[in-house]
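Each chain you see keeps its place in the complex, though not every chain is here.
Order of writing sets the labels: A, B and C. Residues in every chain begin at 1.
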Amino acid sequence: MKVLADLCVIPMGVGVSVSKYVAECEKALAEAGLTHRLHAYGTNIEGEWDEVMAAVKACHERVHAMGAERITTSLKLGTRIDRDQSLQDKIDSVRSKLD
Amino acid sequence: MKVLADLCVIPMGVGVSVSKYVAECEKALAEAGLTHRLHAYGTNIEGEWDEVMAAVKACHERVHAMGAERITTSLKLGTRIDRDQSLQDKIDSVRSKLD
Amino acid sequence: MKVLADLCVIPMGVGVSVSKYVAECEKALAEAGLTHRLHAYGTNIEGEWDEVMAAVKACHERVHAMGAERITTSLKLGTRIDRDQSLQDKIDSVRSKLD
């Protein structure tokens, strides 16, 4: 089962600047070989369900290992069985309606 | 790694009434033996990370099997390594500040 | 326009214990006269759109005033024009499918 996801990891109790923790998650996604695109409020991810979920777990483990004692994450998960769709397909589909 | 989660599964393209799909997810959570509490905009879940994630995947599989061709889910995931905390602990902690 | 909402306010940079900030939001919702129910990962809210949104803004203002320099909030917003529905209706609808 393929999933299009959106991940926003928030380390708590480590101050107001959290970009180094988000960067660590980006590295985890890259090392997992997953298609991913950072935006200003999270990261879009595309891949097989189990691989995406393993990467999300790795993000939590790595951010805890960096010293963040508490993490709260928002994750969106989109699956469909009618047809295959990529992250880019979703953006293209909206943009085509804006012309 | 224990996780406190909040799950909101939204089947798309099956009309505006989706309670039977949400009920199917409740059954999946119950069958998984996970502590869970339905609220009006999702379900709180408490358990080991891998077990919770397996149940979330089962929800998608079962809702697709019921005929929903597309699903979009919002999932919150809270982990902490400083101390153990239950769903009820979180509620009690806020309520104690309201007195 | 009536809205059923789910609010989760996360103050950042104030340590791992945030219940006093969540309690302040509960007070803001109560003072606004809005129907609201705390759960372990947020608060369900029912009311007119503008009143709910004013209360959400008040939450941010009050949590900042308590000293939290950064806040990230997750808000779900459900509206429907086919029929009126309360928070309790949503729960009852799912539960009726579990029997």
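For this structure, a couple of remarks:
Keep in mind that, in the parts below, a contact is a pair of C-beta atoms (placed from the backbone, for glycine too) under 8 Å apart; a residue touches a chain by one contact, two chains touch by 3 or more.
On a predicted model such as this, the values are computed, not experimentally measured, just so you know.
Of the identical chains in this model, 3 are shown in place, and the full complex in the file is built from 4 copies.
Criterion: only the chains that are shown with their structure count from here on.
Distance from chain C peaks, on a Cα-centroid basis, for A. The rotation relating chain A to chain B, fitted on Cα atoms, comes to 180°, given as a multiple of 5. Core chain by CA centroid proximity to the global CA centroid: B. Distance from the chain B centre to the chain C centre is 18 Å, each centre being the mean of its Cα atoms. Here the CA centre of chain A is 19 Å from the CA centre of chain B. Multi-chain contact residues of chain C (touching two or more other chains) are listed as 16, 74.
The part of chain C that touches chain B in the complex is made up of residues 4-6, 8, 16-17, 19-20, 22-23, 26-27, 37-42, 44, 74, 76, 78, 80, 82, 87-88, 90-91, 93-98. Across the complex, chain C meets chain A through its residues 10, 12-16, 18, 69-70, 72, 74.
On chain A, the positions that touch chain B within their shared complex are 1, 49-50, 53, 56-57, 60-61, 64, 69-82.
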